[in-house]
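Before we start, here is the structure in question, set down as structure tokens.
Let's look at chain A:
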Amino acid sequence: MSTFNMEFIVKDLMNAFPNKILDYKFDGARSVFVSVDTGILHDVIRYLKDRYYLKHITTITGTDLGDSIELIYHLSPLDRRVLVNVKVRISRDNPHIPSIVPLLPGAVLYEREVHDLLGVIFDGHPSLERLILPDDWPEGVYPLRKDYKVEVG
Partner candidate 1 sequence: MDNVFTLIRIFIFPGLLFLSILAFLFEWIDRKAYARFQNRIGPLYAGPSGILQPIADFIKLMGKEDITPRYVDTLIFNNAPIFAVAIPFFASLYLPLDGSPILSSFEGDVVLLLTLMTLYTIIVFIAGWASTNRFSTVGAARAILQFLAYEIPMFISVASVAVYVGSTSLTYISMNQPVPMILLQPIGFIVFIISMQAELERIPFDIPEAESEIVAGWLTEYCGPKLAFLRFAEDLRLVFCSGLATAIFLAGGSGPILPPVVWFVLKMIFIVLLSSYIRSLFARFRIDQMVSGCWRYLIPLSILQLILTRFVEVGLRWL
Partner candidate 2 sequence: MSYYQVPIGPQHPAIKEAFQFNFILDGEVIVDVKPRLGFVHRGIEKGMELRTWVQGIFLAERICGICNVPHTTCYCLAVEKLYDIDVPERAKYLRIIINELNRIHSHLLWIGILGMELGFHTLFMYVWRDREKVMDLVEMISGNRVTPSMNCIGGVVYDITPEMIPIIKRNLDYLEERTKYYKSVLEEDPSIRARTVDVGVLSTEKALDLCAVGPTARASNVKSDVRFDDPYTLYDTIDFNLITYDTCDVWGRAMVRVDETLESISVVRQALDKMRPGPINVKVKRIPPVGEATARVEAPRGELLHYVKSDGKETPYRAKMRTPTMANIPSLCEMLKGYHIADIPAIVASIDPCYCCTERVIFIDPNRGEKWVWSYDELRNYSRKYYGVGV
């Protein structure tokens, strides 16, 4: 398990999901970014989890790209030797994506965080309540989106 190399995982993913793996890029010796089609996110994560024991989710990074929102799921196996960063893009206006909490219970807070700050709605999340923003924060204002401007004082 600990000796498997990154290229092998990527090749294997390409074979398992033909034409659905959009892009990949190595990031140092033990980390890789893999862009996948949004529709197969669940299948990719389940595949990685069952086959390579990628059960540890470090976090979910959400980035506002202007026209879309990019989510990066930072996954690593049980011994956490490698980091597989699965990237998906979702629409910015209608940001829905299935929740991965049923697969990886550890993602529960990260999804709430991304929901709070970027307005992504994770369908199937057990309690997508406010986690970080104050209770009186107005609806529909997402501070990590690029159109939220901060007054620099």
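A quick word on the picks: all candidates are chains of the complex that A comes from, given by their letters.
We take it that a contact is a pair of C-beta atoms (placed from the backbone, for glycine too) under 8 Å apart; a residue touches a chain by one contact, two chains touch by 3 or more; residues count from 1.
Predicted model, so just to flag it, every value in this text is computed and none were measured.
J.: Candidates 1 or 2: which touches chain A in this complex?
T.: Candidate touching chain A in this assembly: 2.
J.: For the complex, which residues does chain A have touching candidate 2?
T.: Counting only chain A, the residues touching candidate 2 are 27-28, 30-31, 33, 55-59, 61, 63, 72, 74, 76, 78-83, 85, 104-110, 113, 117, 130-134, 136-141, 143-144, 148, 150-152.
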